[in-house]
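Structure provided below as structure tokens; questions to follow.
A single protein chain has been removed from this complex, and every other one stays in its place.
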Amino acid sequence: MLYALMGLGLSLITGVLNIPNFAHGALFAVGAYLLVSAANAIGNFWIALVVAPVGVALLGLAVEYVGIRRLYAAGHDYQLLFTFGLALILSESIILIWGPVGYSHLPPQILRGGLDLGFTFYPKYRLFVMVMAGLLVLATWLFLEKTRYGAIMRAGIENKEMVSLLGIDIQTLFTVAFALGAYLAGIAGALTVPIRGVNPGMGVDMLGIAFVVVALGGLGNLLGAIAAGLIIGIAQALVAAYWTEASTVVIYAVMAVVLLVRPQGLFGIR
Amino acid sequence: MAILKTENLTKAFGALRAVNGVSLDVEAGTLHSIIGPNGAGKTTLFNLLTGTFPPSSGSIHFDGRDITGTPAARIAHLGLARSYQRTTVFPAFSLLDNVWVAAFATGKSWKGLMWSKTERYTEVTERALKALADVGLADKALVPAREISHGEQRQLELAVALAAAPRVLLLDEPAAGLSPEETRKMVALVRALKGRYTIVLIEHKIDIIMSVSDRISVMYFGSLIAEGTPDEIQKNPEVRRAYLGGVPT
Partner (left out) sequence: MKKPIVLLLLALVLLPIVVRPAIAAEIWIFAIFGLGLNLLLGYTGMLSFGQSTFFGSAAYVAGWLLKYYGINIFLALGIGVGVGAASAAMVGYLCVQRSGLYFIMLTFALNQLFYFIAYQWTSVTGGEDGMPGVPRPALLGIDFQDPLTYYAFISILFLVSLWLMKRIVESPLGKILQAIRENEVRAEAVGYNVPRFKLLAFVIGGAFSGLAGVLYAMLFGIVPLEAIGFAFSGNVLFATLIGGSGSLYGPVIGSFVFIVLSESVSTLWARWPLLLGLAFVIVVLFLRGGVVEAWSRFWSWRSLKQKI
């Protein structure tokens, strides 16, 4: 589910802005760390859960304003270098501010322990994450499908010139899309904290997975990204049950195989 | 015998039949024009002939051989070359390099592809320079393509097609966006090429069509609605209707 969130956010950014966002993993990490600090400072997990992703979205806004908007015409190599540099800056800053050692963080009182599902005990928090992430994906999906602005955004993925010809401010569209993508990454990061804790390398691992999800789902294909995210998540969980070490490799291997058979990804158009 | 022939060629994009059952015969050495209002499917027809995408149904024959479905990269080697409606050359290259690259592709051999300096390929360079000379751009051979005027770019567009030493030239609106003076030059150019190549021409400027064509085919919403000599086409009432009176008497 979390993979779907990450995939959706990245697909949105790459689809609308047409830039390779190699900082997406770092945004995820920032969301996680902000949650830890906010939770410790405020003392309430739930408030922190609301606040942290907003922080990431703000960061996204700032980044877009200062840097990315100058690079729309630049060419993918420079965009890549920029977001990659940003990722480095963010991950190193995380180490500077929070230290190189990871933390763990307990879930809030209500969600501790497991739920008796009859055939197995499943951690309550994980269920919560699944539901929460699912709701977020649904909410984003509804926004994109049902609202006017969402429709504009989807149109922007298809055809930017058309959208700007219709008199819509394409710059705002880009900014909003980036901030939204950042928000999704941030909240995915925040949600993940009680499950796996935080560590400075978490951004990098997630970045790769996010790219796999987007590649499989078809670039700019938002529904595809969601579906691919779910598939990848399930596949990984299945493999991890039998052969833990290979679980990450499997994700990439699956991608390679799928692309061999279907170069446009599972749901891509071309 | 027809050097280029299509049989019931159709290309559908979803529900839209951009090209609908077109059967065309182009005789060797002639200049065969294709006219029709915007959206009639002329450029799509060209795209089918050059293998940009395969047809939905029907066949294409070149020199007696069925070439339906041949991929674009192989078409040039068969002897079919095309110029585009929107200038699509290699901007950072000099004019010479533009034609050189096209001439090399269809050259006799690719020996030394990764090894020999480009200067060594005298035969290719000669053919390239000749193509430039044919269109009147030989004196600007070393100028980067993005620095020449629009009219000259249309000439370059044509030269790149010529450099492949084709037998059939498919020219898609070579006079697009040209001033009257430049158009005159282009017409003279096309006429000069007429004997040496078989030419299929798409154009909107009727005076050009009438003055250079041996035969004209008229397309309308994907179908061929008329075919004949310039005289016959002028007098054809269906054609007049299709153009809403745009064809001069």
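Order of writing sets the labels: A and B. Residues in every chain begin at 1.
The rule is short, and it goes like this: contacts are C-beta pairs under 8 Å (C-beta built on N, C-alpha and C of every residue); 3 or more make two chains touch, one makes a residue touch a chain.
What you see is a predicted model, and the numbers here were worked out from it, not measured in a lab.
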item: Contact with the hidden chain (one of B:Asp97, B:Glu182 or B:Asp214); value: B:Asp97
item: From A:Ala41, A:Ala62, A:Ile95 or A:Leu165, residue that would touch the chain that is not displayed; value: A:Ile95
item: Contact residue for the chain not shown (choose from A:Val36, A:Ala185, A:Val198 or A:Val212); value: A:Val212
item: Hidden partner chain, residues of chain A it touches; value: 14, 18-20, 22, 67, 70-71, 74, 76-82, 84-93, 95-96, 204, 208, 211-212, 214-215, 219, 245-246, 248-249, 252-253, 255-256, 259-260, 263
item: Touch list for chain B against the chain that is not drawn; value: 50, 52, 71-77, 82, 84, 88-93, 97, 100-102, 104-106, 110, 112-118, 121, 160, 164
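In this section, only the chains that are shown with their structure count from here on.
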item: Interchain centroid distance [CA atoms averaged], chain A/chain B, Å; value: 48
